[in-house]
Structures are given as C-alpha cells and as structure tokens.
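Complex shown without one protein chain; remaining protein chains in place.
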Amino acid sequence: MSFSAIFIISFITGLTYFLRRFMGDCQLERPLVLGPVVGLVLGDFRTGLEVGASLELVFMGAQAIGGSVPSNVAIGSALGTAIAITSGTGLEGAMMVAVPVAVVASTFEMFAKTFCAFSVHLADKYAEKGDWKGISLMVHAGNIFHFLAYFIPTLLALYLGDQYVTDLMNAVPANIMSGIKAVGSLLPALGFGLLLNNLSTREFMPYFFIGFAIAAYIPSFGVMGIAFLGIAYVALYAFRKLNQEEEA
Amino acid sequence: MSFSAIFIISFITGLTYFLRRFMGDCQLERPLVLGPVVGLVLGDFRTGLEVGASLELVFMGAQAIGGSVPSNVAIGSALGTAIAITSGTGLEGAMMVAVPVAVVASTFEMFAKTFCAFSVHLADKYAEKGDWKGISLMVHAGNIFHFLAYFIPTLLALYLGDQYVTDLMNAVPANIMSGIKAVGSLLPALGFGLLLNNLSTREFMPYFFIGFAIAAYIPSFGVMGIAFLGIAYVALYAFRKLNQEEEA
Amino acid sequence: MSFSAIFIISFITGLTYFLRRFMGDCQLERPLVLGPVVGLVLGDFRTGLEVGASLELVFMGAQAIGGSVPSNVAIGSALGTAIAITSGTGLEGAMMVAVPVAVVASTFEMFAKTFCAFSVHLADKYAEKGDWKGISLMVHAGNIFHFLAYFIPTLLALYLGDQYVTDLMNAVPANIMSGIKAVGSLLPALGFGLLLNNLSTREFMPYFFIGFAIAAYIPSFGVMGIAFLGIAYVALYAFRKLNQEEEA
Amino acid sequence: MGEKILTKKDLTRLFIRSNAVQSAFNFERQQALGFEWGMIPLINKLYKNPDDRIAAYKRHLGYFNSHPWTCGPIYGMVASMEERKAIGEDIPEENITAVKSALMGPLAGIGDSLFWGTLRPIAAGICASLALSGNGIAPLIFVLFVNAIHFGVQYWGVMAGYNFADQFMEKMQSFQIKAWMEAATILGLIVVGGLAATWLNVTTPLTYTTGEASVALQATLDNIFPKLLPLLCTLGVYGVLRKGKSTMWAMCAIIIIGFVLGFIGVL
Amino acid sequence: MGEKILTKKDLTRLFIRSNAVQSAFNFERQQALGFEWGMIPLINKLYKNPDDRIAAYKRHLGYFNSHPWTCGPIYGMVASMEERKAIGEDIPEENITAVKSALMGPLAGIGDSLFWGTLRPIAAGICASLALSGNGIAPLIFVLFVNAIHFGVQYWGVMAGYNFADQFMEKMQSFQIKAWMEAATILGLIVVGGLAATWLNVTTPLTYTTGEASVALQATLDNIFPKLLPLLCTLGVYGVLRKGKSTMWAMCAIIIIGFVLGFIGVL
Partner (left out) sequence: MGEKILTKKDLTRLFIRSNAVQSAFNFERQQALGFEWGMIPLINKLYKNPDDRIAAYKRHLGYFNSHPWTCGPIYGMVASMEERKAIGEDIPEENITAVKSALMGPLAGIGDSLFWGTLRPIAAGICASLALSGNGIAPLIFVLFVNAIHFGVQYWGVMAGYNFADQFMEKMQSFQIKAWMEAATILGLIVVGGLAATWLNVTTPLTYTTGEASVALQATLDNIFPKLLPLLCTLGVYGVLRKGKSTMWAMCAIIIIGFVLGFIGVL
C-alpha cells in the first residue's frame, strides 16, 4: 500500500466517526459502506464490496447504546478490508484481522469518550463568561479528538502492517485485556447513575426500582414494553391528579 | 344417498346451528354428536359413531370465541361422515373431506354474521316505534338466516357429490382463499373496537393498554390471570374511593 | 453395634434437632456434620465423612420452610451412616437406607409439630395467671418433645436393625404413605392461613391476591422479586399518604 | 315508591329467554338482538307508558357480547335495576348500560376459558375415547353432561344476579354504587385488553432475507412488540368508530381491506 | 414521661434468647412460644404492675413465624416499642402486633431465599466436595462459617432493629407512623401471597384420558390457573379461621381431610 492510500483510508475511517458525532449517526462507518469505499481507494471495489457485506453480517449486533462502547466496527473493517485486498487472502484474511482488531480498538473510542469530559469542563468556564464562541470551540475540539481516536490507530496499524499488529495484540496479557473489557462494561453505569441523579426525588425513586425489577425479572418486556406500560401508567397518574385538583 | 336422506342430514346440520343461536350453544353440532346422528339417518350408526369421535379429536380446539369464526366443524363432519358411509372409504375418506370442507365452509358462517347486521338495523326502526313484535320478528329472521347458511351449503354439497365439491374447492385460487381467511382473522377486531368504544373514557383508557400489554408480553397470564389480577386491583380501587368519600 | 453406641448416636441425633429448636437452626443435623460424628462414635471417621458428604449432596434441597416438613435428613443420615459402617456396605448401603428412611421419618417431625400445639394452649393458661415460669416450662417441654421425636425412632431403628426397619416400611401400604404425604403437603397451609388471618383487613386483602398471582403466573419472580417489587410499591404508597396528610 | 313487581315466574321466564342470547348474531352488535329478545316480556310488564318502553327497547339494543353460559348474572342484575327504575327509584340509564358493558367482558373471559377452553374439550375428549372403544351412548352422555352444567349455571346465574343486585342496591348509598360502577368499568377495560391480546390473531406471513437466512417479519415484530398487529387493528376500528363512522361502515372497510391485504399476501 | 430503662446488657440477653425462636415449634402458632420466651426477661423488667405484665405475656403468644437468622430486627423493634410503652408513651397494642406480623413475612422471605435457598446449599456443597477429596475438617469449616454468619446477622439485627425503631419513633409524628404501619401491612400481604404461591406445593396426581393420550389434570390446571390448589387450601384455612373455628380445629380438619384425599389418590 502506498502511504497516500494508507492516509486516505485512515482519514476516511476517522471521518465516518467524525460524522457520527457531528451529523447524528449517519451509519457511514458500517462495514457495508466502509468496505467498498476502501476497495475503491485500493482499486478493487468488488472485493471491498464482498468483504464489507460479509463483515456487516458478522457485526450485525454491534451498536453503541446509552454510551456503551461495542466492538469498533469501523477500524476493524477498514483494516480487514485493506489487508484482504493487499495480501490477497480475501474474506478469510479479513475476518481474522477485523474481529480481534475491532475488540481491541474499542479502547480508543473509550479513551476519546473519557477524555472529552475535559472539554465539557472547559465549556463550563466559557459559559460562565458568556463566551459562546469558546463553547463552540470545545464542541469542535472534542469532535476532532474523536476523529483522531480513529484516524491515528488506523494509520499506525496500516503503516506497521498486520503481522506487527497481531504480534502487538498477542503481547498484551489476557489480564489487561479483561481489565479493559470490565471497564468498558462498567462505564455505561455512569450514564445511568447521572440520569438517576437528575430525575430522582425521594418520593419518586421507587419507580426506578419498579422499572428495573420488571425488566430484570421479565426479560420479554424489553425497553419498549416497559415504556408502553409506563406511558399507560403515568397517563392514569396525571388524569387522577388533574381530577383531584379540579375537585379541590 | 336418497334425496330424503340428503334433506334430513342437511336439515339436522342447519338445526344444530339454529339451536346454537337460539338455545345457547348446546354443543349439538360437535362431530361427536353429529357423526352418529348422520350414521343413524344413513343406517350405519357404528361407522357414524367412529367417524364422529375421530373427527371430534381432530377438531378439539375449534371454538368460536369473541365472535371469531373457526373451522366449520358441523358442515365438515356432516359431509365427512355421510361420504365415509356412502362411499365406504371410512375414516380416511371422512378426514379427507371434512378438514378442507370445514375450512372453506367457515365462509358461510361469516356471511351470516355479516348479513345479520341488517336485521339489527331494522330492529332499531321497530324499537323506535315501540313495536316489540317487529323486533322479535328480526330475531327469528336472523336465526333462520343462520339456519340457511348451514342448510343450503350442506344440501348442495351432498347433492352434487364429493368429487364436484373437491373440484370446486380446487378451482378457487389460493389468493382468494387467503383473502377470505384474512377477513376472518380481522373481523373479530370489530367486536373489540365496539366494546372499547362502549367502555372507554379518556380517563380510564390506559387500563385497556395495561391489560393488553400484560397479556401480550406475558402470555402465561391468559385471560383468567388478567381477570384475577384485574379484580384484585379494582377492589383496591373501589375501597380507596369509598374511604376518600367517607372522609370527605 | 453396642447398645451404648446406639444410645449415643440416637442421643446426638436428637440433640441436633433440639439445638435446631433452641439455638436457631445451627445446621448440625446436616449429613455433612452428622455423618462424620457418627463415624467417630463407631470408630470409622473416614467412612462417616465420605458417606456424610455424599448424602449432603443427595439431600441438597431438603429444607424446612414456612413450617413445611421435608425429608428427615438427620434420622436418615444417622441410620444410613451407622449401617454403612457396621454392615460394611459403604455408600451404596447408606443410600439405600437413608433415602427411604428420611421420607418415612418426616412423619415424626410432623407428629412433634402437631403435638406441640398443646403446649401453646397450656402456655395460654399460665400467661393468664402471669406465671412466666409456667410458660418457660412449656417451652422446654416442647423442645424435649421434639428431641424425643428424633431420639426414640433412631434408637428403635438402630436396635431392631435395618432388615427389620425395611420390612416394617414395606409393610406400610402405599395408600397410607400417600395419605401421610398429602397431610405433610397440606399442613403448611395452616401457617399461611393464620398469617393471612393476622394481617388481612377487607380493604387490604386484594394485595394478598396480587402477590399470589404474580408469583403463580410469573415463577421467575420468586419470593425475592416479589418482596423487591412490594417494597418499592409500599414506599410509593407511604410517600403518597404522607403527602396527602401534610396537605390536609 | 312502588312495590316490587317481578315474580319468581318472571325470572324463570327471563332465564329461559336468556338462552337465546346468541340469536341473530352479527359482527356489528354481536348478541344485541338476543339480549333484547330476553328482556322484551320484562320491559312490557314493567313499563306501561309507551315512552318508557321505547327507551327501554332502545337501551337494550346496544352492543352486547358475553358467554352464553355465564351471562346469566347480567340478565338478573339488569332485571333488578329495571324493576327499581320502573317503581320510581332514581337509576340513571348510564348505570344500567355500565353494568352490562363492564360485566360482559370478565364473564366472557371466565366462560371462555372455563367452558370453551377446558370443560368442553375435556368432556368431549373423554366421551370420544369412550365412543372409540365402542360405547354407543357416549355422545348422549356428553350432551347431557355439558348441558346439565350449561342450564344449571345459567339458571343459578340469573337468580343470583337478581338477588345480588337487589341486596346491593338496598344497602349501598349512591356514592358507593358510583365507586363500584367505576371499578366495573376499569375491570372491563383491563379484561378487554387481555381478550384482544389473547384472542385476536392477526399475523403477517411476510419474510425478508438477511445474508443467507430468511427471517419472518412476524418474528421480528414479536421481539419488539408482540401482538402489535392486533393492537393496531383494534385501535383502528376504535378510532373509526370514535370519529362517528357507523359500525356498518367499519365492517365493510374491514372486509375490503382484509380481503385485499390477504389477497396480496400481506396478511 | 420516664427515662430509658433497657441497657446494653438487656439487649444482649434479648439477642441470646432470640436464637430460641424456633422452640416448641408447632403447626398452630409456629414460633409463638419461642418468641415469647425471648421476651420474658424484658417484660419482667419493664412492667412491674401484674396486669401490664399479663397483657404483655399474652400479646407475644400470638402467631409468629419468621426466619431464625433474620428475625432479629423484629425483636429489637418490639423491645423499643415495649420500652416506650412502659415509660408512658401512647403506643397502642395493635401497633406492636402490626410490626410483628408485617415484618415477619418479608424477613422470612429474605432469609429463606438468601440463607436456606442460597448460602447454606452453596457452603454445604463446597464443603462436601472438600470432604470427598479427603479434607477431614471440612464439616467443621461448614459449621463455623454458617454459624458465624448466623449469629452475626442475628446480633446485628437485634441491635439495628432497636436503634432504628428508637430513632424512627423519635422523629416521626404519629400520622407518619400510621402511614408506615399501613405500608408494612400491605407489604406483608403481598409477600405472604408470594410465599404461599411459591412454597405451598399441593398438586393432584389425577389423570384423564382423551383419545389415546392420558393427560395430567394438574397440567390442565396449570394452564388456566397455576397454583390454584395451594390458593384454595390457603383460602379454605383462612375462611375457617375467620368463621371463628380454633386453629386446633383447623389443624385436625387438615390432617383428616389430607389423609383421606391422599389415601384415595386425589392428592
């Protein structure tokens, strides 16, 4: 791969993530899209299309929800597709690279999401002074940081080559990997804790436990079922309140 | 089969349905009962008994509920039994006729239940004038119409013979059959919609959704479980209301 | 076995049950504990340990709850271990004795729990007179009765020998055994009935049915899940009541 | 206020006629005509004034649907309420309608699961096996057994319903009756929700293909919101009726839409 | 009003005696005698007047049943309430009984699932495998481990119950206490419902035959209303007690009916 190809591929990978942040999850980082684009860059659209579509089916369920960080499908499939085309190992080769890389690379997204907490704190300061340009700056800085969190690892990995990357990944002890994974599974709790802190009053807190217990003990409900039941319940609640007020 | 036998069998089939309407579902149209009766008419009680009992087990679950129209077991088993006896093909032959005929013949009950909406509208007019004899007339007319909806198809089918009936059924395109079935599965929604329209007020409507969601998401409850929970809930509701009133 | 060994084993068996009553279920009657102790008495700790541990796994789920009477693991494992050691049949022999004996011997606990109702009635009389020493007497008498309910059967069974016991058990007609079992499965209903009688008022009774229906129709909840939901609910209830009072 | 009018004989007659509740059954108002026919002699006896009669005739021609073996209590309670209305008590027409519409659902639920779902299949199953092993009177046993229960339950229901309502309205003050009427309506709504989710079986046979596997759309729907289609159908009908369309109109719409959707393979 | 009477020593003694809660266990009032025995020294210290004493003795001989390792908080709370009653505060007898009957259910539920259902089997299972691999002190480990928890939880429970009730009654106004008492009763009822449905295992072995297959009646029942038999049994006992029959009577009836039904193969 020429360095310009490497640079373009890495840039595009970073860009898809940048657009996820700045244009509301346009889904450009899905393997189905990224695969053929990488293929185009490397001059083999067909292989890119095929590898991308196959990886799409593999990563079907990977989706960030509530701030969670799933497998990094973008980096995984950019690397996988590029290597499949340049090494000629095709789908097999792509899979062997993409899946483990996606798992490890989720660390970079976690890193960006952790680090951007600082831009929020700086924004607080600008808000205090009424400096909206400063706030905007923090928004863009944060997004660029997210861009870099995808761009740099992809660039390095493509530059160093898949053998190097595999060796590196093998060199990381299993303990450390499982530590990182545990952090990834715990961090979304921060979001729920904050949400709770926002909403809860002593008086209404039990509703949180009721929603939790129903979802935990009757998994068939899912979030939709609970939202449905919840809406019916609060409608009754509001109508009753209104009646009482009117009578009073 | 002599025409008189044909006529008697068809008449009895219609009659069982007439009595379902007029005497409160006496279950005379079940194959277990209709089979041996047809057997008696054709002079072969034993075969009728055997075929009827076997068909009973086949049609175990067929039951009209909430205005739904299941397989027409009466027409199916009358025809099945008659053909089993006269053609000597026994149980096998009965089954081959009864099951498809029962499916198709459900259309006639649907037709009767659709058509009788007119007698209700006429009854409205009589009620307006205080003419209770007119209302009664509509009741009887409706029941006779239901009778005919079973009597005529059975008569024609027995008269034309099973070969003719099978040919006719095969001639109906699958599309049309599935259209009719879809209508049959949708029509009971009319009943629930009407019921809802009767009961609902803005204030209490959410209870409908709660009942629906519990039954939909936790099928183990069934209607009995929901009625049980519902009764416990409204008892609490009424006691609370009474307390509030007494205090006020 | 010497009579003194028989006596000591029976006494220990009775004692473990006495301590269950008087010292709050110390779990000394578990096979895991009783097995090696019996082994020690008979001079073969190893076999006792092995047999006890194996029986522990067999009787894993046996636990009195809400006044129910499960298999009598204490008598079962005392007898089983003793016979395994003295007859040299080892684990096999122990199992063959322990399991059926434990089932039959549950009758004695049932007997003690039935009989001790009388000591409560006598205690009522003493309370009436303010005689707290009399009440204490009834407590101890009841506990000694429970002791005897384990001590005597074990003594007799060890004295008469396993052949005799097996013959006796086989001589009891199956009907009578299933009658006794039915009594055992019904008697805990007395506890729940009494509890209900204590707690219920016309106004709150529906809550019992709600708790019952949820547990019956959604077994995944279990008692913990229901207690959890219940606590959340009554917290809401109390907060609402307090608000109303404060406003009033 | 006047004296009681209805005699034991009137109630027996009511029981007999109540068995015709399924008469002229139709998709629009289901058992409305059947229920009306049961009330006619009673209305004629209670109301002498033509206007009251006409009002009563019209009152009982509204939508009704319950289980033919367990609807007795509704007949009995309505009889008691009409009687008290006739002798001058202040019983608003809405209360009578509330009792009918609130109880028909739960009673249908009980009857459907107890009799259609359990007793009838069990009795038929047992008698069918008897018949298959050569017992010629098994069909007769079946008919006699289930109908003994049928008519027994219905008779007891009519009488118990009348007596209960009689004592209930005697004892209760009007605000108490109101609370219980509300409770009945709520119960009715909960049970109708349960009934619709349980008995309405509208499903789609559509499938779509992802990768190699072809997935049923219905399975996907069941994962997010089981019984979504029955709910949409019920709400659709309800909305159309709310908007003032006639049931006739709704019925025709259902038939046409259903047929087309079934024909093109969507339902 | 007087000063606090109970000392740390009294509470320690209460903890020691509270472990005898299962004493003279019987089907009629279960742990009533055991609970009473725990309260005796406390009652003797608090009440000097014979009438007050007798009332207290009788008060604590009522039905009681909880988990022997988690019932501590009830002892502690009752101790605090009795103390305040003794020094002249207005604590109605019903409130003391309410605390007992409302908390015994939930605490039993927690203890039964946490200790009987989880901790004990796990600890016993692990120690049994240790023993099977030749470790001779595994039984001792088991006994020491579970009883360390047992006595630790119970001690903590008695003390925490006393302190909580003390502070609670200090801070709350009487209408607040009433609201929480009501909440406790409701919780008790919900949990008793859950307990009865979970732990009462009354089933029927009857079967019937339809066609060739023989069907278990219990399976049919489970389809319509799982745990119907346990519910009927509980309500039966409850109804009999409500009607004023003694528990003795109820117990004998259960024994006779149960034996007969088991004998003829219905249960």
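By letter and in written order, the chains are A, B, C, D and E; residue numbering begins at 1 in each of them.
Note that in this section contacts are C-beta pairs under 8 Å (C-beta built on N, C-alpha and C of every residue); 3 or more make two chains touch, one makes a residue touch a chain.
In this text the structure is predicted, and so the values were computed from the model without any measurement.
J.: If the full complex is used, which shown chains touch the chain that is missing here?
T.: A, C, D, E
J.: Just one of A:Val120, A:Ile152 or A:Leu168 touches the chain that is missing; which is it?
T.: A:Val120
J.: Which of these touches the unseen chain: A:Ile8, A:Met96 or A:Ala141?
T.: Looking across A:Ile8, A:Met96 or A:Ala141, the contact with the absent chain belongs to A:Ala141.
J.: Footprint of the hidden chain on chain A, which residues?
T.: 20-28, 30, 32-33, 35-36, 45, 49-50, 52-54, 56-57, 60-61, 63, 65-68, 112-117, 119-121, 123-124, 127-130, 132, 135-136, 138-139, 141-143, 145-146, 175-176, 178-201, 204-205, 207-217, 219, 221-224, 226-227, 229-231, 233-235, 237-238, 241-242, 245
J.: Even though one chain is hidden, which residues of chain D still touch it in the full complex?
T.: Residues 208-212, 215, 220, 224 of chain D touch the chain absent from view.
J.: With the missing chain put back, which residues of chain E would touch it? List them for me.
T.: 113-114, 117-118, 121-122, 125-126, 128-129, 132
Operating definition for what follows: only the chains that are shown with their structure count from here on.
J.: Using the touch definition from the top, list the chains contacting both chain A and chain E.
T.: For chain A paired with chain E, the chains in contact with each are B, C, D, in label order.
J.: What chains do chain B and chain C have as common neighbours?
T.: Looking at chain C and chain B together, the chains touching each of them are A, E.
J.: Looking at C-E, A-D or B-E, which one is a repeat of the B-D interface (more than half the contact pairs shared)?
T.: C-E
J.: Examine where the copies chain A and chain B touch and state whether the two sides share over half of their residue numbers (same) or under half (different).
T.: Interface between chain A and chain B is built from largely different residues.
J.: Taking each chain's centre as the mean of its CA atoms, how far is chain D from chain E in angstrom?
T.: Here the centre of chain E sits 45 Å away from the centre of chain D.
J.: In angstrom, rounded to a whole number, how far apart do the mean CA points of chain A and chain B lie?
T.: 55
J.: Could you tell me which residues belong to chain D and also touch two or more other chains?
T.: Residues 113-114, 117, 121, 125, 128-129, 132, 225-226 of chain D each touch two or more of the other chains.
J.: Two or more other chains in contact with one residue: find those residues in chain A.
T.: 218, 220, 225, 228
J.: By the document's touch rule, what are all the touching chain pairs in this structure?
T.: Here the touching pairs of chains are A-B, A-C, A-D, B-C, B-D, B-E, C-E, D-E.
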